[in-house]
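All protein chains but one are shown in place.
After this line comes chain A, so read on.
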Amino acid sequence: MQLTVWTYEGPPHVGAMRVATAMEGVHYVLHAPQGDTYADLLFTMIERRDRRPPVTYTTFQARDLGGDTAELFKTAARDAYRRFKPEAMIVGASCTAELIQDDPGGLARALHLPIPVIPLDLPSYQRKENWGASETFYQLARALAGASAPAPGTARPERAEGVKPSCNLLGPTALGFRHRDDVREVTALLAALGIEVKVVAPLGARPKDLARLGEADFNVVLYPETGLQAAEWLKRTFRQPLVKTSPIGVIGVRAFIEEAALIAGVDPGPTLKALAARSPWYSRSVDSTYLTGKRVFIFGDATHVVAAAQVARDELGFTVAGMGTYSREFARDVRVAAATHNIEALITEDYLEVEAEIAKLNPDLVLGTQMERHIAKRLRLPCAVISAPVHVQDFPARYSPQMGFEGANVIFDSWVHPLMMGLEEHLLSMFREDFEFSAAAAPSHLGAHSGNEPAASGIDAAKTEETHSSQASAAAPAVWAIDAEKELGKIPFFVRGRARRNAERFAADRGIATITMETLYDAKSHYSR
């Protein structure tokens, strides 16, 4: 058993839902107890989908357990077929149904539905959401495209004269971080190269589209977490090469263009010349000089973390102080990337470990998931979101890819913005002795109200309460002398938290009971790098 407050990933059947919901004409019949329908709201609320996910749950209850849950499953599958008339069906069990050992695959086969019915075996007590999505997509691709597979060992026929090179985009799903816009951006990149996108899958694909996955010349794996397994099967079966380079960041996009062009046999030159991002110039403009060497901590899924680390170091001039992932399946990639930054990767699913690491490293910027956003908030550090899991605000209405050149622009803005805010605040606090910016006035455009603490909601109040109590239980901290406290107030707010912690740590280490102005500056020199 594992004590868990927050999970980076849901159970594997949620991954299967992400694939089913991404597609058209597929229905998922899930053997699951009452209550598992909660997962619907991830799609209808977080991603704001305008339709219910195409999932029928058997919703068995205790009174059904003595009876025939298998019959319940059959009824649900039969009714779902009649009502939704899907072109293909996937069937499987959630964690509880896995324990009662009905066999959804066998039961569904016995119904002799006139459509492909694909059984899923998703071990809920070992695996998680991304694995579930990957496995589901692989099983669907195998079942639907497998029929048109050439005999093993057959070489791929040459592309006919005058036919455009083509590829599939694999991996985008429902509930994917920026998948919608990444697909559009990468499709445009490939179009500029003269490469046609045959099938995007699972997002937006129908079963008949999956059936023709083998037709394209090669595959582009946008998200290895969800698409690599299927792509590798396609490579074995249809001899389709894969492009695995992630087109995130300007360097990544250029490498991606060259790799795709090489496989497609086209010239990348004109595209590389014609398309560009604004971010390299922004990064060179003198305004960005203050970004130099800012220490950044990066956490998320493997793909986004590895790409972000490269962008941070080579495109923004940051120093990567720490990086890690919750995706154990791709831990190796992150370890390898971390080594190029001379750091050791943190591989964990426990956000408390991530929090401890961030607190220890005390970076200038945190790039992570929704959880790191909250950790950063608690530690008063600037933060930007680079990876799922994310909340509703990271499924934006506006166009905001992470991939391609526009993605590089989006990344520049969204990472620099929280730091830029810091500079603004700094300037404001430099004038804090002016009457408009008196020490009591919070930096705000709402002049009249700025003296008041924002009204604490119940949740915030609870949080403060918890923080206080946890502090109270620690050893008695040093007291701040009035002059030192005043001096601390003159330090820009975005480094003030660190200055306070450093001084307190310094005092604690040396058994200093009162922090004076001397202590404050002693600590500053002690910890300065």
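Methods note: a contact is a pair of C-beta atoms (placed from the backbone, for glycine too) under 8 Å apart; a residue touches a chain by one contact, two chains touch by 3 or more; residues count from 1.
Keep in mind that, in the parts below, contacts and distances are computed from a predicted model.
Q: Have a look at "Quinol:cytochrome c oxidoreductase quinone-binding subunit 2", "Na(+)/H(+) antiporter subunit B", "Multiple resistance and pH homeostasis protein E" or "Light-independent protochlorophyllide reductase subunit N" and point out the UniProt protein name belonging to the hidden chain.
A: "Light-independent protochlorophyllide reductase subunit N"
Q: Which of these, A:Ala76, A:Val253, A:Ala484 or A:Ala503, touches the one chain of the complex that we don't see?
A: Answer from the full complex: A:Ala76 touches the omitted chain.
Q: Kindly state which of the options A:Ser124, A:Gln240, A:Gln310 or A:Ser400 is in contact with the chain not pictured.
A: Within the whole complex, the residue contacting the unshown chain is A:Ser124.
Q: List the residues of chain A that touch the chain left out of this view.
A: Residues in contact with the chain left out: 1-7, 9-11, 13-14, 33-42, 44-45, 48-52, 56-62, 64-65, 76, 79, 83, 94-96, 99-100, 124-126, 128, 371, 374, 378, 458-460, 462-463, 466, 469-470, 473.
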